[in-house]
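Yeah, one chain of the complex is gone here, protein chain that is, but the others are all in their spots.
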Amino acid sequence: MLSTIVRRLLQTLLVVLVMSGLVFAGLYLIGDPVLMLASPEATDAQREEIRRALGLDLPLGRQYLIFLGKAAQLDFGNSFLTGESAMRLILERMPATLELATLAMLLSVLIGVPLGIYAGLRPRGAGARSIMAGSVLGFSLPNFWVGLMLIMLFAVMLGWLPAGGRGPVESFGPLKLSAFNWEGLKSLILPASTIAVAKCALIIRVTRAATRECLPQDYIKFARAKGLREKRVLGVHLLKNIMIPIVTIGGLEYGQVFAFAVVTETVFSWPGMGKLLIDSIITLDRPVVVAYLMLTVAFLAMLNLLVDIAYTVLDPRVRLEAA
Amino acid sequence: MSARHDASMATGAPPVLPARESLWRVFAAQFFSSRLAVFGLILLIICLAMALGAPWISPQNPYDIASLDIMDSKMPPGSANMDGSLTYWLGTDGQARDIFSAILYGMRTSLFVGFVSVSAAFLIGAAVGLVSAYFGGRIDALLMRLVDIQLSFPSILVALVLLAVLGKGVDKVIYALIAVQWAYFARAARGAAIVERNKEYVEAARCMALPWHRILRRHVFPNCMPPLMVIATIDLAHAIALEATLSFLGVGVPVTEPSLGMLISNGFEFLLSGNYWISFFPGIALALVVVAINLVGDHLRDILNPRNEIQG
Partner (left out) sequence: MPANAGRQPLLDVQDLRTWFHTREGVVKAVDGVSLQLEQGEILGLVGESGSGKSITGFSLMRLVDEPGRMRAGRLMFDGRDLLSLSAESYRQLRGRDMAMIFQDPMMTLNPTLRVDTQMVEALRAHGRYSRKAARERALRVLDMVGIPAPAERLQAYPHQLSGGMRQRIAIAIALLNAPKLIIADEPTTALDVTIQGQILYEMQKLCQELGTALIWITHDLAIVSGLADRLAVMYAGRIVETGATADIVGAAQHPYTHGLIASIPSIRTRGGDLFQIPGSTPSLMDLPAGCPFQARCHRASEQCLADPPLEEVAPGHWVRCWHKGLQP
């Protein structure tokens, strides 16, 4: 088991390295950030100043090596725009995205799994059909559209919830979260629900498929033959078996949501990492974009590893191979 | 053994299809068995018709500045213009453009961008996938590694970065969308082609010394169509939704040729002040198009994917 983990960690490192090369090369091609930063009337000499100050006049290979060296110390340079450390900028905004992604996935799973099981139990019933039709709606409607509709309904027409922005934050150790006070929660609900609509649809489909695969199995029938209450048959025997694909997919989706909630954060003016990313791309703030992508790649790779480990915990049959 | 196993064992030989039953007829029968899919198809055809006929059915050309009367801006749905010659069924926006007309033209752009990008991505991706599967070995490993890397990034991100480089414009958006989508087709085509590669007809074609591109194009490709068609349909919806998202974020199509996403974006600021219709109706139109395509594609997937039961 340990050797597998070490091997996977090394693979992760390799992927991150390759990614760093690609990212670096890609961004270099995007454009000359100096043009963005310098005012249009700047003279060539002034532009050269800026270029030299940012280290952009060095040969590409040199720049890359310097970059790698600094990256290993988690120093990705300072934002071209604000001058702050790129890393710090991202970390500042991380808690906002963290609570958004967590609440969104929580909602998706808590609503999606029961609905999926229900749809799997009675696949031809009217309830199941409407759930499945609803799920098609859920993942086909564009994210921002859902957000817009929710704002229209709950913020403009009903006035129950705010249309954007983050609520008041409280400190929990190093993290500043808004989810644990009522005002903050009110601001969190709409953006989290927007994301949850699509993810819930996905979870419903996965759960339903897994349920339909597991229900006809002999062990379910045997559990009933033992005279177990249906609650236990579904809640223990079935659930333990369908948790495997749900956790796998749920975990991966969580990673996607966490890393790329750009659209939702834009619609709701949510001060998270995603919004920072978009703004940085548009303004060609290279250090921030690079830092973000590197961190994301590392995070997703780690998450992949975690999901694999979770898989071996959930499915006893797999453990034997890893041992 | 489970009871169901016993029951299915008991039904004896499987039903025999009448010989010469055309594949198309079987397919059509299966497709039309789902009311939702048929509904989606009809909806899609209506949208297509409206979009194609925009110059003729649209009551106003919203991009002809001369025909706009600035006094009529931000009028609610159902109101008429000054001399009563025109009813703004869905209201007007901040520049006095009739929303209904704008939707027709916007749908045109959206559908155009979607279809063109998907078609191009389809061809490019299928070509790459087929070649990769046919030649195998290192070419296959290399190409598929590229595909994997591309697919590990979410499409929105890749598109954003590309558009930041390329700039604005309908053609740029199409390029970005192609770049995002080709990988899906490549992977699906390769998967299907790998299965086909080992079949006898490919060996027979090889024995006849047919050139490899001929074998791929004429023989392997048609047999890979089913999964590719499914992906094409679902991808069309993704492409349209993605383009809308990009336009909404301000990096998509230019203001002169707005798509539905751009219209929604324009109306966003008015949402909070109560002029909901400027965003709402284009939003509904977008949703209808995307849902229609997804309904069709979803059912197609159920039919054409051999692993799924048709009983659903």
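Miscellaneous remarks
First chain written, first letter: the chains are A and B, and each begins at residue 1.
Keep this in mind: a contact is a pair of C-beta atoms (placed from the backbone, for glycine too) under 8 Å apart; a residue touches a chain by one contact, two chains touch by 3 or more.
Computed from a predicted structure; not experimentally measured.
In the complete assembly, the contact with the undisplayed chain comes from A:R224, out of A:R8, A:K176 or A:R224. By the touch definition given at the top, subunit A reaches the unshown chain through residues 216-219, 221-230, 232, 236-237, 240-241, 314-317, 320.
The criterion applied here is as follows: only the chains that are shown with their structure count from here on.
By the touch criterion stated above, subunit A contacts subunit B in their complex at residues 18, 22, 26, 29-31, 123-124, 133, 136-137, 139-145, 148-149, 151-152, 155-156, 163, 216, 218, 221, 256, 259-260, 262-263, 266, 277-278, 281-282, 284, 300.
Put simply, subunit B touches subunit A in their complex at residues 2-4, 36, 149, 152, 154, 156-157, 160-161, 164-165, 237, 241, 244-245, 248-251, 261, 264, 268, 271-272, 274, 276, 279-280, 283, 286-287, 290-291, 293-295, 298, 311-312.
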